[in-house]
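For reference, the structure I am asking about is given below.
A single protein chain has been omitted from the complex, and every remaining protein chain is retained in its original position.
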Amino acid sequence: MTFIHKYPKAAKVAKANFIVAFIALAIGGFFGFVQALHRTNVFRGFFNSGEYYTLLTGHGVLLALIFTTFFIAGLFVWGVTRSLDREPENLAYTWSWFWLMTIGTIMATVAILGGLVPDSSIRAAVLYTFYPPLQAHPLFYIGLALVVVGSWMAGADWFWSYRKWRGENPNERIPILSFMTLFTMLMWYVCTIGLALEVVGLLIPWSLGLVTEIEPLLPRTLFWFFGHAVVYFWLLPAYYVWYAILPKLSGGRLFSDSMTRIVFIIFLLLSTPVGYHHQYADPGISVGFKFYAMASTLLLLLPSLITLFTVVASMEHGARQRGGKGYLKWIGKLPWDRPAFVGCALAGIMFAAGGFSGMINASMNINLLIHNTIWVPGHFHLTVGTAVALTFMAITYWLLPQLTGRKLKHKTLALIQPYAWFLGMTLMSNAMHRAGLAGVPRRTAEPEYMGFEFEPIFGTMTEMKWQIAIGGTILTISLILFLWVVVASWLAGEKSDKPVDDHIPEPLSGVEHTPAILDNMKLWFTLALVLVILAYAFPLWEMVADGIFSPGALPRPS
Amino acid sequence: MYEEKSDNSTKKLVKILVIVGIGIPVLVELMTLFNLINVQIFEDEKDVNSNDTNVTEVRGFGEGDTLFANQESAVLIDQLRVKVSAQEWRFALGITSMDSTSQEKLQIRVDSLRLQSKKILLGIDSSSWEVRQTVPAQIYGEWALPNGDIPTKLFVSIEQQEADSTTRVSQEIPLHKIPVRYNQE
Partner (left out) sequence: MPDEASKSTNSNESGKSWEEQDPDIVREVTIDEYKPYGTLTLTLIYFAIVALMWVFMYFVEFAGNAPSIIE
């Protein structure tokens, strides 16, 4: 018996979400490959440089928003169903949020891909941040709004299951898998307020022509109200995997239940009021608020460092149970021959490296050294592009057998895949960071200028260019391996009653040592709202008072 | 759980994967760290020096600089701006003579300007070229620029009328970075 036999309805919902996620991954990944070759001028024959921005938008939206959201929905359906031991409360409702998100995705994708059709009036080359005055077809904004509304409904679905469960188990602690799901969704509700206000209040009326002018700073600020928390919306499900599943894959148990809960609470509190750290170079926001955002951002290092400790300690516990000894020798005893483990572990290492460049991005002074350079994509390909994406791919090797009741096929290819991803990403991201230090801009189809040469700190521009192109190619090969393993296992894997060991052992330091206040969702949600109001109320009020639809309003230097 | 125990071939594969998949990345990152520290801390002085010589070579004229300093009648650049508005980019230039006694016999002309895109704009084409003041001689002109383009060189000449003859001196003036200012209109 595995998940699909016990909860066939939830398994179907989770699988449907995974299908959309993997289609988005395939298309978005291909666009990434084209970009890696195009902007390095290795090969520019796929599309012209004008279409590059359409591909860039497709890459960002399909991977960062669609792949992640659908995969997370599938993962959470699995976790909530399993940990509360109940199928979704009302399947018609569950499917309605799935289809709403899917229709929204199709609308947004059509709007983006329209840019590749000659003379098409449907375009959305507005990049992942869709800053005005870049304008997309209304289809794009409405589609994205539907995806967000669908995700709200999905969250409500899990809260619904939780309430029903609570009615039957009034004295139980929230099971850890559900706890992580619910806190991630609470954070999502807080941060998407900004996106909803931006898209519904400003961008949709503007793209429909109902208003002709729009103030640029307000939508940027609302976007980043959402835009940093969204990275934690991607990351927390990866943490969910690292905390709940990775210890078991390492052969051990989660080190501490209370640490896990504390980390999720800190993320709920601090994810949203840090958005200004994406706007350090924007005029019109006073330095004081930027400074507040910087301090909160650096505080956010704390839960990530707690995670570093707890996850590594859990893995070490596994290694010691497998016979590991010594200070560092135990690392060799970890199951480096199991794709699910290898993917999660390498993703974690990459995330630790991403922390280094993240600290530089977060610091107001040195951020300006690398602001808007290719350093920034170099950084987030370590975090969302590896810590999140590689974790999702790796855990698919463990989840898919539970959802389909079929064993994984091509285990050797599956094993090569995470190592290849790690190699490709190191090459690409390393060169992107270095090129950023030399001043190479991000989001540029042809970063070449007449009468001007970039001066790399060391090495040559040509060497960096090839490192990016080769890294991108290795990543593409790794992605193809992943998709191949998934499709083959899904369609032709050997059917089995127990295709994978899906048991999750209790934590070493269990929930009995966890203070009850950590489960108080109302308290933490209210605190999160208060922190957001402190960070955003005054600047937003100032911007609104400045005139919502008046682009002439002077950005005021502080 | 995987039923098959890792046999020898899997062990060998894992060894290769770890060396290639983790070894190369670690090597790349260590080399990067080494090079960064090496360049930043130990090659600092050499770098700064070589930059300095470059800077003096290409340094051009800017607002407040004196032209024709070696001539009898030197002139001063008192305005040098790119004015940006929603409609267009305009280059604004103002020149004043330094010496109020000789100004009546002095004529300042901007023959042409060369843009970053290597286009040449002629000085006489300017529609708004005006004489602001005669004592001291002061002229002011604006040129509409192709969007995003900036002048890099000016060709200016002055004509000095002496009792019996006219001396004409031309100078090629490479420009330093021109301040770009947003015009609210």
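Here are some notes:
As written, the chains take the letters A and B, and residue 1 is the first residue of each chain.
By our rule, a residue touches a chain if its C-beta (ideal position, glycine included) is under 8 Å from a C-beta of that chain, and two chains touch if they have at least 3 such contacts.
Note that the structure is a prediction, hence the values are computed from the model and not measured.
Within the set A:L208, A:V287 or A:L368, the residue that contacts the chain not displayed is A:L368.
Considering the whole complex, the residue from A:E51, A:D282 or A:D502 that touches the absent chain is A:D502. In the complete complex, the hidden chain is touched by one of A:F356, A:Y449 or A:F538, namely A:F356.
Looking at A:A125, A:C191 or A:A319, the residue that reaches the missing chain in the full complex is A:A319. Counting the whole complex, the residues of chain A in touch with the unshown chain are 1-3, 5-6, 82-83, 85, 169, 172-173, 175-176, 251-252, 255, 308-309, 312-313, 316-317, 319-324, 326-328, 330-331, 335, 352, 356, 359, 365-366, 368-369, 498, 501-506, 508-512. Touch with the hidden chain on the side of chain B covers residues 1, 36-37, 40-41, 44, 48, 51.
Operating definition for what follows: only the chains that are shown with their structure count from here on.
Averaged Cα coordinates give chain A a centre that lies 41 Å from the centre of chain B. Residues 1-2, 6, 10-11, 13-14, 17-18, 20-22, 24-25, 28-29, 32, 35-36, 38-40, 116, 184 of chain B are the ones that touch chain A when the two sit in their complex. Interface of chain A with chain B (complex): residues 336-338, 346, 353, 411-412, 415-416, 418-420, 422-423, 426-427, 430, 434, 451, 457-459, 500-501, 552, 554.
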